[in-house]
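Shown next, in structure tokens, is the structure this report addresses.
Yeah, one chain of the complex is gone here, protein chain that is, but the others are all in their spots.
Chain nomenclature is as follows: A and B, assigned in order of appearance, with residue numbering initiated at 1 for each chain independently.
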Amino acid sequence: MKVVKNLYRDKLGRASFIFILLVMLLGVFAPFIAPHDPLAVDMKLRYAAPSWEYLLGNDHLGRDILSRMLYGIRPSILWVFVALILSVCIGAIMGFIAGYFRGNVDAIVMRICDVMLSFPIYVITIAIVAILGPGLGNILIAFILMKWAWFARIIRTSVMQYVELDYVKYARAIGRSHIHIIARHILPVTFSDIAVTASSSMGSMILQISGLSFLGLGIKAPNPEWGMMLSEAREVMFTRPELMIAPGVAIVIVVLAFNFLSDSLQVALNPQLRKPKNRSGLKPFKTVLNEKEVAK
Amino acid sequence: MGVFIVKRILITVPILLAVSFLTFVLISFSPMEPAEAILRAQEVPVITDELIEQTNEKLGLNKPFIIQYIDWLMDCLQLDFGDSYVKNESVWQLVGPSFFNTLKLTVVSSLVIILFSVLLGVICALQEGKIIDRILRTVLFVLTAVPTYWLGAILILFFSVKLDLLPTSGMSGMKSYILPVIATSLGYIGIYFRTIRSAMLNNLNEDYVIYGRSSGLSEKKITMHILRNSLQVSISIFCMSIPIILGGTVVVENVFAWPGIGSLSIEAILSRDFPVIQAYVLIVAVAFVIFNMISDILNAALNPRIRNDNS
Partner (left out) sequence: MKILEVKNLNVWDIHTGRIIVHNTSFKLEEGRCLAIVGESGSGKSVTCRAIMKLNKRSLQQTGEIFLKNEGLHQLSERQMRRKRGKHLYMILQNGMTAFDPSCVIKVHLQETLQTHFDWKEKEIEQKMIQAMESVNLKNAKELMHKYPHQLSGGMLQRIMIALALVLEPDVLIADEPTTALDTISQYEVVEQLMKIRQNMKSAIIFISHDLGIVQKIADEVLVMKDGEVVEQDDTQTIFVNPQHEYTKYLINTRRALSDNFKNVMRESLYC
């Protein structure tokens, strides 16, 4: 609970958290909130400027941009979030198995991870899309298939660190079951590492998945998605550049919020990171490990 | 050191084999039968079972799976990736030149990334907490959240359309590199610069800095020592960034119509040209593994502990 308190005290972290929560709620309740049908074509309203009726204006088919943005939260953020949670879960299970039991199991899991991590994420996604055909679901499958290896590796390191601690050895010595030890003694302490890693991946995942939608490999038209909206806007980029504003800005802000939240979470979980020099309000730096992850 | 290199290379070989096998398996999983895919791609009007059988025979698709893999691998080692289903060319003729185009973009971008990350990282570390540091950190932090393709479009609108300074797309001469390289690099600079800055700052509080000062060394000399120790991070970043960018140029190539392997792969997906996709996955993955290996070895070479203790 101390973590929640620490996080709450961090203004930027708190603001990011509330913002993300709000965006997600908007996405969930999009059908009730959206002023118009996101798919309703009205050629009379092509490229209409923002008005009271259509707050963000209309696109090349006269569809309401605001409604499309709201519906777009679902594939752009909510589904990405689900994929992230799934791959973290798989990664956590594999990481726990490898880090806790060690030996041959560990060796096999780690070799699989090595191979998985030898493929750049875009490449494997393209391969999977090539086989299964374009679609958001297929992209998410590719991400889950690839990303778990990364999480497994980090969680394994973290688990190995805690298995060596005396109280865990003690619990083992007095004959507690493995499940009991993992659930009671290791999971709670590794949870912070898992949370930080997962939250720092969210931003890059949103960017990557919207990028694939932009390439036309993701969600199928006419369904709204932010990367897809940008791709449509690009067609008329030279004549109607203003269409690129809303989805682009939305992606930047959401990703920023996730990055801020991830940094705040890291500080909340390791208060020693909050040195006096970080009092300026700017965030401390992540560990090198996490930064590599962002890049991947 | 020699031992380390040999070990590292020996680890790489099985990974490469696994990668190639996975690539082969992955493509073989495609729901469509290869023979049918070929015939479809060649726009044969009526596909009969007989025709499929003939094609299978011709391409050796009736052989056992593992034999097919070995045959395929042997061909790949000689850069023979078969023929494109769609175009009347060998896959290497298509993939080879575009791979080098991508590589050019990647290497130039990596150089820009390393140059600016080090420069900005050092400036910020030396000016820690001051106004320059705070501004640069904020700006770069925001840039890491900007989607490459959106940034690319904005750059085109501003520099090519509004100011009419640079070409909007394609690969023609030095000028055409500028925008794609900027679009590729900015996000990475934001990430790597933080790594270098924090490496510098960690070094700034090291004992050897205090001892150097207490011995009366000039700030210039001390900064050189700090740089020397932080540079190790930079070099591994440089090597690490090459494969990552190589695998991620698809989007930038698409925005700027760069004739690279990424653009080619998207085209291949849309036309279901499996040999091209297969070659793309294999080549990029192999390059990724090899650059990672080089980065590990260079890293070790720079670190006196590993360099000495293994020899």
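Rule of thumb we're sticking to: a contact is a pair of C-beta atoms (placed from the backbone, for glycine too) under 8 Å apart; a residue touches a chain by one contact, two chains touch by 3 or more.
None of the values given here were measured: they were computed from a predicted structure.
J.: Touching the absent chain: which residues on chain B qualify?
T.: 205-208, 210-219, 221, 225, 228-229, 232, 302-305, 308
Criterion: only the chains that are shown with their structure count from here on.
J.: Quick check: how many Å separate the C-alpha centres of chain A and chain B?
T.: Averaging C-alpha atoms per chain gives centres 22 Å apart.
J.: Flag every residue of chain B that touches chain A in the complex, lowest number first.
T.: Residues in contact with chain A: 15, 18-19, 22-23, 26-27, 29-31, 128-129, 134, 137-138, 141-142, 144-150, 153-154, 156-157, 161, 188, 191-192, 194-195, 197-199, 233, 240-241, 243-244, 246-248, 250-251, 254-255, 262, 265-266, 268-270, 272, 274, 277, 280-281, 284-285, 288-289, 292.
J.: Going by the contact rule at the top, pick out the chain A residues touching chain B in the complex.
T.: 111, 114-115, 118-124, 126-132, 134, 203, 207, 210-211, 214-217, 227, 230, 234, 237-238, 241, 244, 248, 251-253, 255-256, 259, 277, 280, 282-283, 285-286, 288, 291-292, 294-296
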